[in-house]
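Take a look at the following structure, please.
Here the complex is missing a single protein chain, while all its other protein chains stay put.
Up next, chain A:
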């Protein structure tokens, strides 16, 4: 009886999973079709050969290499910068147990939930005045700060449970607070910091509103912004759209395969503590 009832559940869940990944498959399928093939057999026909001109053409037309570089540069800098800022904040809150830490922590949590719509115009205005408008540095600064709100929240609770004996021992050996932080707290908390680095990188890679407003020139745009703007202009034909989608999906799949464990575990850690 139970043996008979096992498989329907598996089949149902597998069909659901298939539905989740199907869009990726359809995109990959159509990105390697020639326009003639596409118009003859529609989006569901199987490609007869590997036609990569569409992808290549799209790559060159939007200078995709440049966009990738911008995304890597911005996301990488933000990940490192935001992790450093989170560590400093969390050291004061979690280990230093500074007075009023509950309020400080509440401030960071609320800052983290603040909608970017409430910051976007002043940031646009201020960055123009500071000469940071339409520069990658401007976006890096803004997201370093925004992402570190979540990092501070997560790391503070992790460091709050840091074994105090280790710190006391180091203090007795003559280490100052700065040395305790970099030689003991950071190495011991490496797993959590690793999760934060991955999160910050992927989140910044996927950010849309602020980069859309702050980066207007082609040379500075990220992958997300460039593709979103192109789609918004409704100028792409089917082959181009699929090439764009494929090139946008590929980095995400690479991150996913590389970071899958970190991402799924880290989210669980972040959600409930």
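As a convention for this text, contacts are C-beta pairs under 8 Å (C-beta built on N, C-alpha and C of every residue); 3 or more make two chains touch, one makes a residue touch a chain; residues count from 1.
Heads up, the rule we're going with is that contacts and distances are computed from a predicted model.
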| item | value |
| --- | --- |
| Complex member absent from the view - protein name from UniProt, among "Alpha-D-ribose 1-methylphosphonate 5-phosphate C-P lyase", "Sugar ABC transporter permease", "Cytochrome bc1 complex Rieske iron-sulfur subunit" or "FAD-dependent oxidoreductase" | "Sugar ABC transporter permease" |
| Option from A:55, A:79 or A:93 whose C-beta touches the chain left out | A:93 |
| Touch with the omitted chain, as defined above, among A:32, A:83, A:193 or A:225 | A:225 |
| Option from A:16, A:49 or A:187 whose C-beta touches the chain left out | A:16 |
| Residue in contact with the excluded chain [from A:49, A:115 or A:187] | A:115 |
| Residues belonging to chain A that touch the chain removed from view | 6, 9-10, 13-14, 16-18, 20-21, 23-24, 26-27, 30, 38, 42-44, 85, 88-89, 91-93, 95-99, 104, 106-111, 113-123, 125-126, 141-142, 144-146, 148-149, 152, 164, 168, 171-172, 177, 181, 202, 205-206, 208-209, 212-213, 223-225, 227-228, 231-232, 238, 241-242, 244-245, 248-249, 252-253, 255-256, 260, 263-265, 267-269, 271-272 |
